[in-house]
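Have a look at the structure below, then the notes.
Removed: one protein chain of the complex. Kept in place: all other protein chains.
Labels A and B are assigned to the chains in the order they are written; within every chain, residues are numbered from 1.
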Amino acid sequence: MQVLSRRLLLAGAATLSLSVAAGPAAAEDTIKIGVLATLEGAFTVLGEDSMRGADLAFEQAGYMAGGKKIEVIKGSSDASPDSALRAARKLVEDDKVDILLGPLSGSEGLALRDYAKTQPQTTFVNGTSAAQDTTLRDAAPNFFRFTTDGVQWQAGLGTYAFQDKGYKSAVVIAEDYSFPYSQVQGFMLEFCKLGGKVPEKFWVPIGNKDYSTIVASIPDDVDAIYVALGGADAVNFLTQYQQGGGDKPMIGGSITVDQSVMGSEARLGKEYLLGTPSAGPIADTWDDPRWRAFVAAYQKQYPDGFPSPSLFAHGYYTGALAIITALNDVKGNLGDDQKAFRAALAGLELDTPTGKVTLDENRQAIADIFLTEVTEGDDGKLYNRVVKIIPQVNQTMGEPRAEFLKLGPVSRTNPECP
Amino acid sequence: MTRTGQTLLLALLGLAAAGVVAAGAASMEVRAGKEVRLFLLTFLNGLTLAGLYFVVASGFTLVFGLMRNVNLAHGAIALLGAYLGYDVAKWSGSWFLGVGAGFLATALFGLALQTLVMRRMEGEEMRQTLVTIGISIVMADLMLAIWSGTTYQYQIPDFLFGATPMPWVKVYNSYRLFVLLIAVVIGVALWLFLNRTAVGMMIRAGVDDRAMLAATGVNVQLVFALTFAIGAGLAGLGGVIGGSFLSIAPGEDVRYLLASLVVVIVGGMGSITGAAIGALLIGMAEQFGLAYSRTYGVVYTYVIMVAVLALRPQGIMGRRG
Partner (left out) sequence: MVAVTDSLSAAAGRSTWSVVRIGFLVAFLLVYPFIADPFWTVQIGAQALFLGLVALSLMLLAGLAGMVSLAQLTVAGIAGYMFAIFGESTAPISLHWPWWAVLPIALAIATLAAALIGAISVRTEGIYTIMITLAIGVGFANFARQNYDIFNGFNGFAGVAPPPLFGVDWREPMPFYYLSLGVAVLAYLGVVYFRRSTFGLSLQAIRDNARRMEALGFNVTWHRILAYCLAGFLAALGGIFIVWFNGRISPGSISLGPMIDILIIAVLGGLRHPIGPFVGALVFVLLDNFAIDLIDRERFNTVIGAAFLLVVLVSPDGLLGLWDKLKAFLAKGREESGR
């Protein structure tokens, strides 16, 4: 009996797969979504968490949206724009995905934005890439970003450092490439406007791991140091700063005092870190039912994942959620060059684990930003406590678009207020 | 290059270094104290970083000197030593056990590599080098699979943590001074080993003329295996002591490899003294670059390399042929 039913099932499956391969009618029942993240190279761990975020959203939707089946095809890059392009080409041109979700890092995002312009039949939804220019200048009509950029992530931080912490001057220590440039701009826009001074910026070349000489170079006559380093760089800098006898209070970029840094078993100096403010798109311990539900679902689904979803899982989850929601709105209709679907995406008022997200005219997210401070928990571990939520930060940081564009692209020397 | 030539060059380099310090000391009276302090700190940072580079590169140059084997998996072995040592240190709670484990595990790994792989293609230098490239690619990927992309850093013993009082610069990072000490100890130990022990003399004889060494009835394979083990062990040791003040993360393998390459190219392949000189030059260039010309700090080491190659293709202490 069992054998028979299995055979029937197999036969059914065979006819089903035949019909899928055969007719356009069947193809319309499936929507192909490519997910692109860094599953190789130094960012592998982050790429894996991105995939968890995307999978979680599709899983929660039962791999169905707008009455159609969702087929997910994964692609991988090594965080270089060239490899992202190759992987995207494979997904778009060979696997013929309808929608591409990704990529993870900033320069990959810029490369895919340019590629998107040559593939008008496919809709691109950003993963976590946070370069400002991807959507601010020369945006692609079929590229949508439901996550905030590196400048937005620092909203509120400059003001908090100046007004609440009382720092009037700070030096910048950051890696020498585009993502830290935009973080520094986000911080300095507010800090300088209020009258804060940044006398010197220490741009540390990528690949340098020995920060001792940088530590020795930090001037004595500033109130604080603004540090935009991540991962191993943040750990190295912090331990060497401790050992070098540094005592200036720190202001952190979005990835400087995250769980990957504070969770490392290095001597970062607990006393020193306490009270360090930073800002970013998520806050691990935000006490809100939507966020708590998201974290719980993540932990349940991925016992081997991070203790709490990273901003990469969050970003890809948000992107996938936007895709599913818009597909539901248009009942899975991707006809007419996806016109209806894209209109639905552009008009979404998305309810995400971190609050409401809408898009501006360049299809760039307007969302809440979390201002946090390092605090000691009951278990003695360090975590980021939410101090304040900066509501609905847009890409021009509240400035009129024309004014903001006049500031020009971020660089080593832009902005400045010595 | 003759002995006298080598001594002369060493003396010149020593003089140059002394000149730099003297210039720094002299400018102390002219300039503000802060700048002098930065200069001296940068000098110390360069010196201690050179210590780390020397430990890693000495193993590389030792293996090359004897076997003409360019081991491009040297950086991957250093990172492997760092990871394994970290696990042992964490499990045992003892940093020193971690150091020992890092050295021993990679020495065994090197032994296996030599006896199982390299010996099969003896004399085929290019093939050996290509094999080490393949091995390093696979190793890097497997280490990523095992230890993931997390950043690790050793917990160093309390007496090494913190700062040591020093003249002029007030205080200096104790652990970095310890790294310098280790480098000097290893340098001296290697010198004694190569010059004062029977095995060491065999190795040196092998460097000069492998065929003659074999003809004298020495078990050359044993000498090769031992040298490879020591070379790999030094890489692992470097990984551990480097992982205690920098950190352990994917990509460090390439950093160690490139540092070793540049150090031995500048210093001269196969020469321990050359590795010391090369390490000093590169360490100083990196740190002074960071302090005074940050943008191109990462490029200076390569500029030095090209300059040395243009003047002395065989490196500062290298021999022709």
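As a convention for this text, a contact is a pair of C-beta atoms (placed from the backbone, for glycine too) under 8 Å apart; a residue touches a chain by one contact, two chains touch by 3 or more.
Given the structure is predicted, the values throughout are model-derived calculations rather than measurements.
Of the candidate positions B:T129, B:T150 or B:T273, contact with the unshown chain belongs to B:T129. Check A:L85, A:A297 or A:A340 against the missing chain and you find that the one touching it is A:L85.
Taking the complete complex into account, A:S411 is the one of A:Q121, A:Q163, A:Q301 or A:S411 that touches the chain left out.
Residues touching the missing chain, restricted to chain B, are 68, 70, 72, 117, 124-127, 129-131, 133-138, 140-142, 145, 254, 258, 261-262, 265, 269, 295-296, 298-299, 301-303, 305-306, 309-310, 313-314 (touch as defined at the top).
Mapped onto chain A, the interface with the missing chain covers residues 39-41, 44, 48, 74-76, 78, 80-82, 85-86, 89-90, 93-94, 107, 110-111, 114-115, 138, 176-178, 205-207, 411-412.
Throughout what follows, only the chains that are shown with their structure count from here on.
We define each chain's centre as the mean of its Cα atoms; on that basis chain A and chain B are separated by 38 Å. Interface of chain B with chain A (complex): residues 34, 37-38, 41-42, 45, 49, 90, 144, 148-153, 155, 161-163, 171, 173-176, 245-247, 249-252, 255, 286-287, 290-291, 294-295, 297-298. Residues 41-46, 176, 202-210, 212-214, 216-217, 220, 231-232, 235-236, 239-240, 243-245, 260-261, 264-267 of chain A are the ones that touch chain B when the two sit in their complex.
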